[in-house]
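Report on the structure given below.
One protein chain is absent from this view; the other protein chains keep their places.
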Amino acid sequence: MREIMIVTRESLINLILAAVLLAVPFAADAFGQPFYVTLATRIAILALAATGLNLALGLGGLVSFGHAAFFGIGGYVAGILAAHAFSGDPLLFGLSGTKQMWVIWIVAVIISGLVGLAIGAISLRTSGVYFIMITLAFAQMVYYFAISWPAYGGEDGLSILVRNQFPGVNTMRPLTFFLICYVVLLLALALFALIRASRFGTALQAARQNEVRVATVGIQPYRIRLTGFAISAAVTGLAGALFADLNRFVSPSMLSWHMSGELIVLIILGGTGRLFGPLAGAALYVIFEYALGGLTERWQFFLGLILLVVVLFARGGLLGLLAGKAKHG
Amino acid sequence: MVEPVLQISNLAKNFGALRATDGVTLDLRPGEIHALIGPNGAGKSTLIHQICGTLRQDSGTIRFAGQDIGSLGVAQRAQLGLGRTFQVSSIAPDFSGLRNVMLAVQAKQGSSFRFFKPVMRDRSLIDTAMAMLERVGLTARARIPAAELSHGERRQLEIAMALALGSKAFLLDEPMAGMGPEGSKSLTRFLDTLRHEAPILLVEHDMDAVFALADRISVLVYGRIIATGTVEEIRRDPTVRTAYLGDHA
Partner (left out) sequence: MTLALALEQLLNGLQLGVMLFLMAAGLTLIFGVMGLINLAHGSLYMVGAFACATVAAWTGSFWIGLIASLAAAAAAGAVVELAVIRRLYDRDHLDQVLATFALILMFSEGTRWLFGSFPLYLDIPPLLQGAVALPGGTEYPVYRLAIILAGAIVAFGLYLLISRTRLGMRIRAGESDREMIGALGVDIRTLYTVVFALGAALAGLAGAMVGALQSVQVGMGEPVLILAFVVIVIGGIGSIKGALLGALLVGVTDTMGRFLLPKILALFVAPAQAGMIGGAAASMLIYIVMAVILAVKPRGLFPAAHA
């Protein structure tokens, strides 16, 4: 009885979160406040990136401190494809660039997934604090590469002059672009929920709880984790492509370790391993940033203070506070 | 002569100057319970680790189900049907007992790379897992988080997982440890029936259980097997009496 009540309570909160995120931009658009539409879009995209990380961190217990690499790679895929489409210069193997978002998304998912596979293959040979530091180091490698490779702007980054296109709609309209991001987020959340409940998700979560147990039933934890890590990277990469289109700009800052830290923070603020944890966390984070930023120039100091308090005293995050302990079935 | 299910020959493992396993030869035949006893520090755990694959032997061979498994990993050995329980129960604590066993069932089916079908709506998984839980008497507790199960119940859960793997041999590491007298008795009765499923290599300190169950006993002291034989032979063996049983018998 109690179990059922908690489950429905979390679902109810999830539903409210999704509804509010959808309602706010419509209201803002109706009142002629496009800024708030952009804010909501930012929340949706960060939530998408953190949902990707949540697959590795929440389900697999893999504390990746390098997911900015995938976020940034997704961003650069969007930026580079758009730049080539604009200039008309062919890309590799005579392929040309594109302004079609869906093509960009596919390329972003594939490339960030493959890089995730490569980084994961080495990093997952280790565990614990080694894993944290190694993922961080690999992300820095990508970061420094982006800075020192001058072809796509180096340190200055790369502008996307006109936002990429999606068939049948005008992506330059903030509300339209928000809706695209919102739908992609919902699809990613559905993917997360499916994976969590699946055989693969069972093995991934079991590997987090007890690695030896998983091996003893004959499943190799490494393969499960590597697959989970690559999917996680791909989803975060997709978010990066959208983020580039939101700002119409990509720069190495998308690859910086602050970004990696931020993504973890989003999950923790919301509630680790929960379906809507990343969305709750992203909403909280962006609202903090905006509200504190309006009050004081030193908002990062207070953000740090809040984060510290959450880590030390409120470990379940926002959803833990609202909906009680997470259930696993 | 029936071929043994598990055949360990001249196994050796050193930690620096310490000979933790010193030329151990041991086999496990179909249908039997073979107990491995010995004082603390005799090297029982080290031996178990090598059989399961968490430690690699320095020399010697381990054959299981007709093939050399000495260089395989833990997961591969489990796939071949080496079912194991741990000295300290090893389960996924956040999952219910049912989902723990379902993990073993899906591993047995060889299908952990399915991403979309919810396991809780997968009858083939649930029914098989429930059948295993019923066999160990855990049906009523199936949906409780494993972390909340009692010590004895976790043991039962581990055995249910080994059953679900369709193990060709069971390796039980001190299953009686930490059990009350009642629990020990019922587990003894259960193991007595489990041997018909697959032979059991039983590492155990509880001598009542060992004498009640074992077809053969091997005594491990300082990394060496000093005697192997039936319960009676071991009881009578003078070297065993001085080396080990003296304070028990």
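The first chain written gets the first letter, and so on, giving A and B; residue counts start at 1 in each chain.
In the analysis below, a residue touches a chain if its C-beta (ideal position, glycine included) is under 8 Å from a C-beta of that chain, and two chains touch if they have at least 3 such contacts.
Computed from a predicted structure; not experimentally measured.
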item: Neighbouring shown chains of the undisplayed chain, as defined at the top; value: A
item: Option touching the unshown chain, where A:32, A:94, A:150 or A:167 are the choices; value: A:150
item: Option from A:22, A:114, A:137 or A:194 whose C-beta touches the chain left out; value: A:137
item: Touch residues of chain A, complete complex, unshown partner; value: 57, 63, 65, 122, 125-126, 128-130, 132-134, 136-138, 140-141, 144-145, 147-151, 257, 261, 264-265, 268, 272, 298, 300-301, 303-305, 307-308, 311-312, 315
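We take it that only the chains that are shown with their structure count from here on.
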item: Cα-centroid distance, chain A relative to chain B, in whole angstrom; value: 43
item: Parts of chain B lying in touch with chain A, wherever the complex brings them together; value: 52, 54, 73-76, 78-79, 84, 86, 90-96, 99-100, 102-104, 106-108, 111-120, 122, 125, 145, 161, 165
item: List of chain A residues in touch with chain B within their complex; value: 194-195, 197-203, 205-206, 209-210, 212-221, 224, 227, 328-329
